[in-house]
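Missing here: one protein chain of the complex. Every other protein chain is in place.
Letters A, B and C mark the chains as written, and numbering starts fresh at 1 in each.
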Amino acid sequence: MIYRESGQYKTSYSADMAVFPLRQDRIGIFVIIALAYSMAFFGSNFMLQAVLIPFLIFSLAAMGLNLMVGYAGLLSLGTGAFMGVGAYACYKLMTIFPGVNVIVWILASGFFSAAIGVFFGLPSLRIKGFYLAVATLAAQFFLQWSFNRIPWLYNYNVSGAIEAPLRTLFGVPIVGPTATPEVRYVIVLTLVIFLTWIASNIVHGRVGRQWMAIRDMDIAAELMGIKLLQTKLLAFAVSSYYCGVAGAMMVFLWYGGAEYNVFNINQSFLILFMVIIGGLGSLIGSFLGAGLIFMLPIAMGIVLPAIFGPLGIRVGAETIEHLRFMILGALIIFFLIVEPHGLARLWQIAKQKLRVWPFPY
Amino acid sequence: MSANTTSAHSFATDAEIEKAARAEAAGAVPVAATDPEVLLAVENVSLSFGGVKALADVSFDIRKGEIRAIIGPNGAGKTSMLNCINGFYHPTEGRITFKGETRRKMRPYEAAAGGIARTFQNVALFKGMSTLDNIMAGRSLKMKRGFFWQILGFGPAVAEEVEHRRFVEDIIDFLQIQAIRKTPVGKLPYGLQKRVELGRALAMEPELLLLDEPMAGMNLEEKEDMSRFILDVNQHFGTTIALIEHDMGVVMDLSDRVVVLEYGRKIADGTPSVVKSDQKVIDAYLGVPH
Amino acid sequence: MTTVAVAREDTFPKLIARNARIRPDRTAFRHKDLGIWQSWTWGEVHQTVRAMAIGMHRLGLKRGDKIAIIGNNRPRLYWSIAAAQWIGVVPVPVYSDSVAEEMAFVLSHAEVVLAVVEDQEQVDKVLSIAEQVPTLTHLLYDEERGLRDYDHSTMHPLTAFIDEAKAATAADPELDALLGRELAESKGSDLAIILYTSGTTGRPKGVMLTYDNVIAAAQIGCDFDNLSENDEIIAYLPLAWVGDHIFSYAQAILAGLCVNCPESPETIVEDRREIGTTYAFAPPRVFENMLTLTMVRMEDAGPIMRSMFGFFIRHANKVGERILNKQSVGLWDRMLYTIGDFLVYSPLRNRFGLSNIKVGYTAGEAIGPEIFRFYRSIGVNLKQLYGQTEASVYVTMQPDGEIHADTVGRPAPGVEIKIDDNGEVLFRSAGVFQGYYKDDEKTAETKTVDGFVRSGDAGFFDANGHLKIIDRAKDVGKLNDGSLFPPKYVENKLKFYPNIKEVVAYGNGQDYVTCFVNIDLTAVGNWAERNNVIYGSYQELAQNPQVYEMIAGHVDEVNRSLATEPLMQGAQIKRFLILHKELDADDGELTRTQKVRRGFIADRYGPLVTALYDGSQEADIRTEVTFEDGRKGVIAARVKIRDMKLYDAPQPAMEKAA
Partner (left out) sequence: MNALYQIFIEPFIFMGEAPDLLIQTIWEGFVSGILYALIALGFVLIFKASGVFNFAQGIMVVFAALTLVGFYSMGIPAIISLILAIGVMFLLAVTVERVVLRPLVNQPDIILFMATFGITYFLIGLGEFIFGGEPKVMITSQLYLPEGRTNFDILGGFVTIQHIDVAAAVIAIIMIAVLGIFFSKTRIGRALRAVADSHKAALSVGISLNQIWVIVWFAAGIVALVTGIMWGARSDVSFALQIIALKALPVLILGGFTSIPGAIVGGLIIGIGEKIGEFYWGPLLGGGIETWLAYVIALIFLMFRPQGLFGEKIIERV
């Protein structure tokens, strides 16, 4: 309906292969980004701190996992741990080299989780599917343990936790207790946009194709000269990098501090669910999934009391938590059955409908 | 049944005309003769899973530029043979020499790098991807730009993409699948999927192209198109082709030489006419209506 | 400016040279090839055409030779036309889908020495008829696939051909000079092209057109719709059709607009959408197909979407055309239309690829009024024009604001029209052809001494001076009272009602007009279901009194409208009957192209015809029929006959109905 494709023709391959070949899409994405930035000025502290910042960070983590599960078809249950690696790496780097700008370290911390990811990815040569999942569980538990039991990682704090020290950019505090949500939001947003752009370059290029190839038909892929191990390990590396960066951002740009059990297996599952519900093999899906699952409890916290309050039934926080688990579980099953490609597919369908409007196809 | 055989015949005849016509144009000499050089040699290859012997002491060769058919009843070990050739299985005995070099335990991607491409009996496309991406994936080996160029949305990696896109478009044009360029292959009818798979194999610019029943489950027109494409590939890109096919009509028209397998053993080898008249083959295969 | 230009540039090569001079970097041609729109600027086109001309010269082509152009719309084929014209060689485009012997006839009749073809298919076809065309010495082809192994002593791929020629020109300045001389030598009065009309009857005739003819005609269109270099047209109709030649070649070069060639016949719709053409020319069937496709698709749409669509289309029907014609429309209607435009019309135009259309023409045959109105009502400025190859297309056109579905408009600028006493339309204009190639006798038949051309169509000017084509002149009969009786015209009027499938009208040499009606089983069947009319067979339904009522209603309307038209009152239908069986090609009642064979049917149903004229109220008829499975059988029926009221004088009140 809003699409006016007539008159949009491509005279070069680069134009034809663009991520957003349609003008309307380009405008749309631009508007969204503009709005996102404007939130820094119009968004309330609650909005930024409790909704947008975490949403973006989870989206990034989900994107990372999606690169692995959705694109390369490698199931991982260790996301939380890989995020942890990023967080702790970043913490160490920040404290060892306080001179260097923290944003550099946030981005650099990803490389450490990438390395760890590759290591735990090695079995993927021999094993697939849930075997691999178990292997990643090993990573999950081992790493979580080391966050707890290796004091060096948290500089021997008595608390055993890591806190974000004060760091500034052009004199403006961006990390630490005095950093305002606005500033942190802008940084998070910028980083997420940047990394999303990179991710889309990857998945739309040769590497992305190779990942999807081994996902869809690994035998054929290998017979076409795609080296399975290399390709899979690359997926592990990139995915873990994104999760690592997300982890670092989570601790230093959102929580302001964390303990080892922040990165427990439930974190891993939460993010996996974001990917499944958002849509395997779709970057947009990562955002949609993160949005839905992260917003769910917030929405329930607001909606349910509003409904049941008047009826004299008080809905406690824990009840909401329980309901959330049930709904999550139900959602997963629902999506796997009804739309295995998740919200992203629904999004696509909607888009397609708009393109062929008023025709059904 | 009768319909089937007749169709095979009618098809046979006009494809024969085709071949003849082209032979004239080409200068009347059968292709195989022009280049006797051997591209791939299979020597005493045996293959067994546990107790089961899939191949027993099979030897034959494929010459540069020829179309070589591998036929035989179901379970004769044809597909296993292909799997050995492109390194998916490793022969328990015997050796396979490709371009003069013998590799023990050749990995599939090594075979691919060496110039062996392959299509599958039951289409093995990347279901989640578009026709274009499937064929582009076939270019993987040729794309050299490193990962760090990839992550930039511009520069050499993109230039490379474009360059290979151009190549792929030629294939799309060649196979006349422009109309489905951007359709997810999962949505395509079987015949077209087979065509796309051929395209994906061609994208590798192979020296040896292995086709596993390229026309299985196709109707007559589709078969005619497909065999025309196969001939064109062989003629224009000089690609050597080894194909497994059940439709005897097709085999007899397309192939320069035929090797016949039965129960993992080779029972005949030679030009279609020779094979056709071989008693063992007639008993084992042609006699059996299919 | 063009007019001035034309004074100097009186041939297409000269015009191309001009374009290369005044707009070297404007895109001249696009071709969707290898997945993207390959583009060529006027500068490049000019260079290539020059090279091709040289190439042809080097092949030994001489002024006055003929070359055949065979294939789908490809830039290089258009350029080869220009290249030939450059060195005074006459191009002869040939329908690429014509069967071998037809092609053989044209090629040999035109004595072509060179054929420029699209691909292997055409090459094979030409080679298969080569010996019937002794003059043919060379073959150029555009698409190289599958041709590598052919004998290349006499055939050449266009690409290589062009490169060699370019190289040669670079090497030898003399050739360059030669190009200059050749260019200067051709004049507007020279023969520009021979277009063979795929004659419905008899052999194709080669219509000879000079540059002056074609340019004059093209000029009409360019001025009428002030075409400019910013316009886009998509070329997908046969090169050999005068329409394509004028619109995609002549006007393109004259106005410097951009010609877009689709990737393949299957992708035309997408390609048209991608380009978003501003100017279009197509026979009615193209628009018909688009509309049917639309309706079919909408059938599968959800109920809400369907009803919304239906609502707005109805609204468009009500006010759309008035709005397009800039007539006054109520504010509320206008608002509604604006909403509809957002929700339905402009999305539709977008899907059709007609979003940017300035004006679209339909010609060739009569377009169904409802189809015509549909496109106009959703804001596509579709116009009818009446044209002929012999006139280089333009005979009449519809000026803005004076567009009626049932007329083909006023005489085009610079065209004189007269109608002789038996209703045949004659025209005279600068575009009028020189004659039929090697067929003076036919030429004499068609062209009067004073330069008028017999169109072979019968028609008349209606109250507001618009020409109305009623039938082929030779089919137009006379009633005993001398009034005109155009069967097709009457039949078509009735056939525009969806309930009526076929009509066979009689009256020539009779006192009044009568007709057989075939009801449309699907349409009437639906109607029957809705009004729970039970029927066992077509025959039963056909004889159902209610159905008779309905059809009588239609006939009455037709009579009313006929009454309002000058010369047509006499053609009103006095009596009709509904045939007990569907007219069927298997029974020889229709041609294979579904045209009624009036004479044959008259004999076959003799008793009915007599009954129509002897005043009896019903008649018995036994006819042998061929069933689906090929069995023969006899069906007998008693067919009722209806008398109709006739309206004599045109009542002012009725004006609107027209």
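Observations, loosely collected:
In the analysis below, a contact is a pair of C-beta atoms (placed from the backbone, for glycine too) under 8 Å apart; a residue touches a chain by one contact, two chains touch by 3 or more.
Because the structure is a prediction, the values reported are computed rather than measured.
Here one chain is not drawn; of A:131, A:194 or A:308, the residue touching it is A:131. Touch with the chain omitted from the figure is made, among A:295, A:313 or A:336, by A:336.
Contact with the omitted chain, checked across A:20, A:37, A:142 or A:308, is made by A:142.
Annotation: of A:19, A:161, A:265 or A:346, A:265 touches the absent chain (contact as defined above). When the full complex is taken into account, the listed residue touching the unshown chain is A:324, out of A:10, A:324 or A:353.
Residues of chain A that touch the chain left out of view are 73, 75, 120, 122-123, 126-127, 129-131, 133-135, 137-138, 141-142, 144-145, 148-150, 219, 265, 269, 272-273, 276, 318-319, 321-333, 336-337, 340.
Just so we're on the same page, only the chains that are shown with their structure count from here on.
One simple way to say how far apart two chains are is to compare their mean CA positions; for chain A and chain B this gives 43 Å.
Here the CA centre of chain B is 47 Å from the CA centre of chain C.
If each chain is reduced to the centroid of its CA atoms, chain A and chain C end up 59 Å from each other. Residues of chain A found to touch two or more other chains are 12-13, 16. In chain B, 165-166 are the positions where the chain touches two or more neighbouring chains simultaneously. On chain C, the positions that touch chain A within their shared complex are 30, 35-39, 272-276, 294, 297-298, 300-302, 305, 308-309, 342-344, 346-351, 353-356. The touching residues of chain B, counted against chain C in their complex, run 22, 25-26, 132, 165-166, 169-170, 172-174, 176, 178-179, 181, 232, 235-236. The touching residues of chain A, counted against chain B in their complex, run 12-14, 16-17, 197-198, 200-202, 205-207, 209-210, 212-213, 215-217, 219-228, 234, 281.
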